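Please see the structure below; I have some questions.
One protein chain is absent from this view; the other protein chains keep their places.
Per-chain numbering from 1; labels A, B and C assigned in written order.
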Amino acid sequence: MLLSAFEKVKLENAPFVSMGFFAAAFVMQLTAGNHESALYGSVFNGMFVSNSFTQAAGLVIIGCGFFTAMTCLTYFKQNNPCTMEFYSVLFFATGGMLMLTLSRELITSFISLEIMSLAIYILVGYDRKRVTSTEALLKYLLLGAFAGSFFVMGSALVYGGAGSTKFAEISSFISTHSAGTPLLIGGAFFIFVAFLFKVAAFPFHAWVIDVYDGAATPVTGFMATALKAATFTVFANFLALNGAMQKEWIDFLFYIALFTMFGGNLIAIGQSNIKRMLAASGIVHSGYLLIALVAISTESFSGSVIAYYLAAYSVGTLGIFAALSYLGGKGESRMSFDDFKGLAKVRPYSAAAIAVFLLSMAGIPPTAGFMGKFYIITSAISANQMALAVFGVISSILSMWYYLRLIIIMYFQEPEDTFEIENSIFAPACTFILVFCVFALGLYPIVI
Amino acid sequence: MEHTVSYLGLIPLFPLLGALILGVMHISTCTGKPFSEKLYGVLGCIGPVISFIYALIVYFQLKGMPADSRFLIHDAFTWFSVGDLHITMGFLADPLSSLMLVFVTFIGSLIHIYSVGYMSGDENFGKFFSYMNLFLGSMLILVLGSGPVVMFVGWEGVGLCSYLLISFYCKDTDNVLAGNKAFIVNRIGDLGFVLGMAFLFWAIGASGFDYLSLRENSHLLTPGIGLVVCLLLFVGACGKSAQIPLYVWLPDAMAGPTPVSALIHAATMVTAGVYMVARFSFIYAHVPVAGAVVAWIGILTALLAAIFGMFQHDIKKILAYSTVSQLGYMFAGVGVAAYSAGIFHVFTHAFFKALLFLGAGSVIYALHHQQNIWKMGGLKEKMPKTYWSMLIGALALAGFPPFSGFFSKDEILFSALASGHTGIWFIGVAVAGITAYYTFRLIFVVFHGQPRDKKAFDHAEDAPAVMTIPLMVLAFGALCAGFLNLPGIFGGNLNVSHWLAPSLVEHHPHTSLTVELLAMALTIAIIVTGIVIAYKKFASGAEEPEYTGFAKFAYNKFYVDELYNTVFVQPYKAIGSVIWKSLEPNVTDIHVKVSSWLYRKAGTGFKIFQVGYVRVYAVYMVIGLSIISLLLSQSLN
Amino acid sequence: MIQNYLILSVILFCIGILGVVSRRNVLIVFMSIELMLNAANLAFIAFSRFHESMDGHVLALMVMAVAAAEAALALAVVILLHKHKGKLDTDVFSLLKG
Partner (left out) sequence: MFQYVLSVMIFMPLLAGLFVLAAPISKGIARLAGFIVTGIILLLGIELFLGFSGSAGMEYVESRVWIESLGVNYSLGVDGISLLVLFTCALLFPLIFVVFSTRTKGFYANLLICQGAMIGAICATDLVLFYIFWEIMLLPIFFMIGLYGGPGRLAATLKITLYTIAGSLLMLAALVYVGVAYHTQFGEWSFNIVQLAKLNLSGGYAVLAFVMFMLAFAIKIPLFPFHTWLPDAYTEAPTSTTFVLSAIMAKIGVYAVIRFVIPVFEIEFARFAILLSLAGVVGMMYCGLAAIAQKDIKRMLAFSSASHMGVIALGVFCMNVQALTGSLFQIVAHATSTGVLFLFVGLMEEKMQTRNITDLGGIAYRAPIFATFFAIAMLASVGLPGTSGFIGEFLIILGAVKFNAFIGILSGTTLIIGVCYMLWMFQRVFFEKPKELTEKFTDLNMTEVLTFLPVILLIIFMGIFPQPFLKKIEPAAQKHIAEFSTVAPTVIVDTTVPSEGLNHQKN
């Protein structure tokens, strides 16, 4: 129902309309209750299942789409303007993500994944004239396809092991047999590789920095948030399909989470470009989400933790990318740390907004990021993963360094730039709405 | 409650109020036109005088009470109370404190009056009287405090005033340094006091931490804790009363105006340590070892200071060392459990030492702040009043009968002998001789012989009446105070000792009359010898000698100041800068430095992995994949 | 029987991986990826036979469809790359690094 709405929209090209559709979809998603799961079940033969978790994830994704569209309005005013297709591709991507969150079957997942990925490949390489954009596209496409083939191979192995690609049937197979057969383990592992690649977990993280750097800023924001949200949702769904399955992989995920957090921090610390830094910090956040995945099985609570964290992370990241989109200037000329010297003296409100986003990402109360981190740690400790919680905390200490560095540069140094920007209200408005969201989510943490 | 009187707290309050008023007056005018000196003088003297009158009232009220229940209490308010600790801002007048009270207020008033003359013309006239009043108030709190904590308020208060008054001429760095030294050394003593109080409290203080309750519970004290408490309290006394090893501040304290030296550093404050030991006699009496330590340190201090005193040239320093020396006697007295003798010496000493200092002050005043005795001489004719009063003081200090010093000092020496401390007695007698020698060295050099500085000599004259009258009153005191406690052999009956008895825990040893008389005769003989030697050497105008050998060593005070400087002060400062310069950045902060350095290095190190070649990224993936697969396959097996 | 198919599939898959890792020409890399996908397809078919259900066949068809879409995009990228630098060597495109 929702999806069909999107696919018709591709004819509509004006960004306002797309925003409107995002808003409509958001409202629909919000109002759609759990009773729809039955509907999906019958229509798609159990390939799609909706529940409160996917609903929340869907909300996040649609929200990301909405704000991205809003940001793009301003962004393309001061960069190479885009054609109408940009927005339709954006819708394709969003649709793919939504399908991904809903899918309960490996090949459906694969197809949704590819719908999403192909659309995003296009978005990444949209600016054909820029060589960096193309390079990003190349890297992403190559490695993405590479990872995708692992997914297919993994599906094949799981299919071979369990005789079905439906999550429900795999689950029942595992409960009657065992999750420990080589085919299942190998297959699940290959599938994980693909997921981990998409969320840029260590050691499959290397692409993310270059790709974020090369892509247009709003697209980067979209990728960093919506894509991660979709992938983590399906990841969680897949992992949660059976308790035995999840137990099998706890150790594996434990180490991946650990390395992801620390690897991400170490990469981020050395960056001098803000987008690259944010990409690396995105790796760290994936690490936190992996913590939540480790803690997923104990109770349904953890699903909402992931959803909340995704929402919290998304508003922060989207916000900062929105701000960068309009502050970056023509052709993204301002993107390194030093370009933002003294921003607070020239544009105090923007600087304050960026500071708020950074603090949210760093997990300082009363922002949404803090609450997200709080939930993650709570779930980890509830799942008896004290060590992981402590490592998570240590990692966020390390991450304070580069977040603070940007704040310090913005606030405590003398401005060298006048920060002239295109006079467009949308990206700034979007930024401030997101600031509001950061606090609103932080102060009223509705855990679904 | 017949023992409760409500005016006791007022006694210290008057000088304190005076201090406040004077201080506000001074501060509010010190950049503009000051009030007249007359006003300051009157205001400054009112407080002490009223206190003195009240002190007399207290004394007579006590006298009218039966001997075994002679005490008055005034609990002003609960000061603080936490758990078992209840500290009342209370005041206690018993025979011991009333004796102190009377003479402190008396001498204090006299010195205030004297100061009106001495300080006239000083730009900080008001400040001086404010400090002096503050001092007197604190001293009275010290004396009247009903418990150790209240006493400590006065104890630190007098320390503060001492600091302020020593560094009164604060433009001169040396004076301020002297003040610092006094305060810091006193603080070392105060540490002992505080810790002593703490131990005492946890031992027996739970049911009341004032003297009366403590005294009742003192039998609960175990000897071990008792010893600790006694020694710690004695550290406090050492600091305040300038005993080995904390005596060094007192000679330097002479940097203050002379009335200050007279009041604080001779008559009252420095004797607070003795008073404290006497106050705690109920503990010291339980721990003879502690008493012996006190006595020995006292007598050694007496000896040391007397040796130093023989070779000084500054008139005030000589007197300062004599003070240290006399304080040593007092500790010897209280150490051998002759508390009343010690306190009596405090009493007489206050008169003659204040007298000597004020006399010295007159001389200094007359000679325009000349303090070197080798620049004086022959002043007898020019300043007869000063000369005669100082001579009385000197005789009293030397312990020449029948001046007051004789009776009190002899009482101490006799107690030492009677309680079996022959060594102490022996040293004490020797010190008496030395004392006589250096005292009369001072008198002869200053007042006899030929004037050494003709010009100053010509202008010298007796001070105005406001200064000489206090001198004479004190001289009278120095002359007669001894008769108050006339021992039995002279037909007296130790009035003061009997008066003090209810406050103290002491037992009078008995020895034969012959021994007593023999000892006394020996002492007198030694004293006379001392005076005679001094007369031979100095009466006819000797010039300043070049000190060599031991004399030079003693002239430089055995280099103790230098020793302390190298052993304590410099290392202290050095430790400070070592901590700041090397320890803090390189050791304590190391965890921060190393972790941030590592983190940054790791960050830059990690950058090289982001080579930008897409196939390398694929290689990473494959490597990661293979490692994990390997681990997985192992876990499978 | 199934083992043989599987072994073939795995070998193909590994060749694909090796190709991606070792070759620098974009086209060849894409071909290697296609090889991997087809290896997976082979596995699907094999398992389909093994389980005696048609699911695997359908899945393989879907994968092929997706692979085709991917290939289309890849070729567009190849053209784009050629326009920018005139070369198809992946190492040329390493502006973004560090």
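Everything below uses one rule, namely that a residue touches a chain if its C-beta (ideal position, glycine included) is under 8 Å from a C-beta of that chain, and two chains touch if they have at least 3 such contacts.
Just so it is clear, the model here is predicted, and its values are computed rather than measured.
For the chain that is not shown, the touched chains among those present are A, B, taking the whole complex. Across B:Leu39, B:Val102, B:Leu191 or B:Ala551, the residue that sits in touch with the chain not pictured is B:Leu191. In the complete complex, the hidden chain is touched by one of A:Ala168, A:Val346 or A:Ile364, namely A:Ile364. For the chain left out of this panel, the touching residue among B:Phe152, B:Phe308 or B:Tyr365 is B:Phe152.
Of the listed positions B:Phe71, B:Phe199, B:Phe234 or B:Tyr438, the one in contact with the omitted chain in the full complex is B:Phe199.
In the full complex, chain B makes contact with the omitted chain through residues 23, 26-27, 30-31, 77-83, 85, 89, 149, 152-153, 155-157, 160, 163, 167, 170-171, 173, 176-177, 179-180, 183-184, 187-188, 190-191, 194-195, 197-199, 201-203, 220, 222, 224-225, 228, 572-573, 575-577, 579-581, 584, 588-589, 591-592. By the touch definition given at the top, chain A reaches the unshown chain through residues 301, 359, 363-366, 370, 373-374, 377-378, 381-382, 386, 389-390, 392-394, 396-397, 400-401, 404-405, 408, 411-412, 445, 447.
We adopt the following convention: only the chains that are shown with their structure count from here on.
Put simply, the C-alpha centre of chain A and that of chain C have 26 angstrom between them.
If each chain is reduced to the centroid of its CA atoms, chain A and chain B end up 77 Å from each other. Taking each chain's centre as the mean of its C-alpha atoms, chain B lies 96 Å from chain C. For chain A, the set of residues that touch two or more other chains comprises 138-139, 142, 146, 209-210, 270-271.
For chain C, residues touching at least two other chains, in rising order: 20, 29, 90, 93-98.
Chain B makes touch with chain C in their complex at residues 607, 610-615, 618-619, 622.
On the side of chain C, the complex with chain A involves touching residues 6, 9, 13, 16, 20, 26, 29-30, 33, 36-37, 39-41, 43-44, 46-48, 50-51, 53, 55-56, 59, 62-63, 66, 69-70, 73-74, 77, 80-81, 84-85, 90, 93-98. Residues 107, 110-111, 114, 118, 121-122, 125, 128, 131-132, 134-139, 141-142, 145-146, 148-150, 152-153, 155-157, 159-160, 163-165, 209-210, 213-214, 270-271, 276 of chain A are the ones that touch chain C when the two sit in their complex.
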